[in-house]
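Structure incoming, see below.
Every protein chain but one is kept in place in this view of the complex.
Order of writing sets the chain letters: A, B and C. Residues in each chain are counted from 1.
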Amino acid sequence: MKKILISGFEPFGGGVINPALEAVKLLDGAALNNGKIVVCQVPVTRFKATAAVIEAIKHHQPDYVITVGQAGGRAAITPERIAINIDDFRIVDNEGNQPIDQPIVVDGPDAYFSTLPIKAITHALQQEGIPCQVSNTAGTFVCNHLFYGVQHYLRYTQIGHGFIHIPLLPQQAMFGDLPSMSLDLIVTGLKIAAQAVIDNASDVPLSGGTIC
Amino acid sequence: MKKILISGFEPFGGGVINPALEAVKLLDGAALNNGKIVVCQVPVTRFKATAAVIEAIKHHQPDYVITVGQAGGRAAITPERIAINIDDFRIVDNEGNQPIDQPIVVDGPDAYFSTLPIKAITHALQQEGIPCQVSNTAGTFVCNHLFYGVQHYLRYTQIGHGFIHIPLLPQQAMFGDLPSMSLDLIVTGLKIAAQAVIDNASDVPLSGGTIC
Amino acid sequence: MKKILISGFEPFGGGVINPALEAVKLLDGAALNNGKIVVCQVPVTRFKATAAVIEAIKHHQPDYVITVGQAGGRAAITPERIAINIDDFRIVDNEGNQPIDQPIVVDGPDAYFSTLPIKAITHALQQEGIPCQVSNTAGTFVCNHLFYGVQHYLRYTQIGHGFIHIPLLPQQAMFGDLPSMSLDLIVTGLKIAAQAVIDNASDVPLSGGTIC
Partner (left out) sequence: MKKILISGFEPFGGGVINPALEAVKLLDGAALNNGKIVVCQVPVTRFKATAAVIEAIKHHQPDYVITVGQAGGRAAITPERIAINIDDFRIVDNEGNQPIDQPIVVDGPDAYFSTLPIKAITHALQQEGIPCQVSNTAGTFVCNHLFYGVQHYLRYTQIGHGFIHIPLLPQQAMFGDLPSMSLDLIVTGLKIAAQAVIDNASDVPLSGGTIC
């Protein structure tokens, strides 16, 4: 029986809702084949986000961690390939921080790859008709910060961790300029992703690259 | 008690599913406030599409007609503003026709505006958190052909008619490059659109234009 | 010897430059095979734009008219297919007008097709390696207003007229979010377009449609 911790961010940037938070509320306690989902809520602030997930890791003792965030403008669920050691915030976080080109971990490595099977996850969602593709950048805001921070914290452990970006909810995109995805589909997608993590000890060799 | 006929196209361009057809199957017989939905299926061929809807109009004697088609690449439900008198097919239709710059109705007017309250429809959907925006082009393929053809047929009647484009379904966009919308939301959106048609004898003055 | 009048809009929407105006400055007096270009400047106001071009038509007595405007967000030079009889301004024009769903010409037809050979123009530019594609909507702002107004004015004459949208200049897109085109290429493109107008008494049957 594996335990998967899924974290969701609070609203930010003036928003009143965050699909990641709405999704984890619905995923709390969900049963998987040979597994179970537990969740936690994460503040969108440079100095508290990672600490919140670390605290949940200590509390829940999960086998795997999936951190989840909102990606305005993306049409698909996008497992991230890599976290980079830089904070370069285009907008302020929820406590007013706006660092430019500051390291997340001083003297940390430039980046960490996801330790989740991102190709297996992507394939599993596509097989169920859910839009999904690998992303090669998690940006330089609090999402990437959390991805890097948790990966750094777990670097000497056997706990797998990766970040998944999800689209806006329809009600966040009602003027029609940006793509969206219904909460049902996001929740189903994250559940399939969690199951794929349990089912794939190592990743599968499926093409998922980009030219640039 | 008003009757609204909603038509949906069959799959085309090598696709095996068309969200418009899936939606009308679920909308058949749906009750509205002071109204009811009836539906029909439309072949994606230059010389049969309009005839199929005209036949359904004769059969059902509706008060309003909403023709619906798939718009790959759009993120929102988009009520169309205008139908233009030209067939310029980038791909073949389901019977192999590929006209270039042929009129739909010889000596017909260059275009017909929708006679549905497109701003009221757009506003009603947005109020319910469903991505929606007015579109100023229905393209030059069978969708526009049907829009123009039905508008021309109804030109001396009191029957209101307009065309609404809808996004791809998630399973048509599973590789993540194009936006999509769940069938539930599409069906709900079209029902709200039909209700807005019944509730708005004339359109409302809401901004919905584009610079270009 | 044919005379082609090309008009260019002044800056609008807070901009300090308009590529259409910059282009016509450079095109004034340009020689073509069997032709010559004359130009005029057009204010971006609902009630003065068309009048400015009509005055220039009366003054220059051209054989053809090409009205030109800026299309922020487009990557190519786009000859417009159709002008529609509606003013629906998303932003105010340069005199503060912001009509919603008002006709341009009361009791005018819903639309006018371009009377220029748009496919021949598009092909001629592409042959020279200049990004070009037919557009099926000129929007609902002053560009479309002028396109419709001039087409209406010329409707009983032999003077061909059409509208061509052009991309932003690089310096208008320096933050990299929108496509642009260098002024040199825009000027060359418009000269090739003018030549194609002279060389093609009727249009050529080349595919240039869209699905939607």
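Just so we're on the same page, a contact is a pair of C-beta atoms (placed from the backbone, for glycine too) under 8 Å apart; a residue touches a chain by one contact, two chains touch by 3 or more.
Since the structure is predicted, the reported quantities are computational estimates derived from the model, not experimental observations.
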item: Chain not shown, its touching partners among those shown; value: A, C
item: Per the touch definition above, residue among C:34, C:61, C:157 or C:182 touching the missing chain; value: C:182
item: Options C:111, C:132 or C:150, residue touching the unrepresented chain; value: C:132
item: In chain A, positions touching the absent partner; value: 13, 69-74, 81-82, 84-91, 98, 100-101, 109-113, 119, 136-141, 143-144, 165, 203, 205-212
item: Contact footprint on chain C, counting only the chain that is left out; value: 74-78, 125-126, 129-133, 169-171, 173-182, 184-185
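Keep in mind that, in the parts below, only the chains that are shown with their structure count from here on.
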item: Other chains in touch with both chain A and chain B; value: none
item: Centre-to-centre distance between chain B and chain A (centres being mean Cα positions), rounded to whole Å; value: 37
item: Centre-to-centre distance between chain C and chain B (centres being mean Cα positions), rounded to whole Å; value: 30
item: Residue list for chain C, restricted to those that touch at least two other chains; value: none
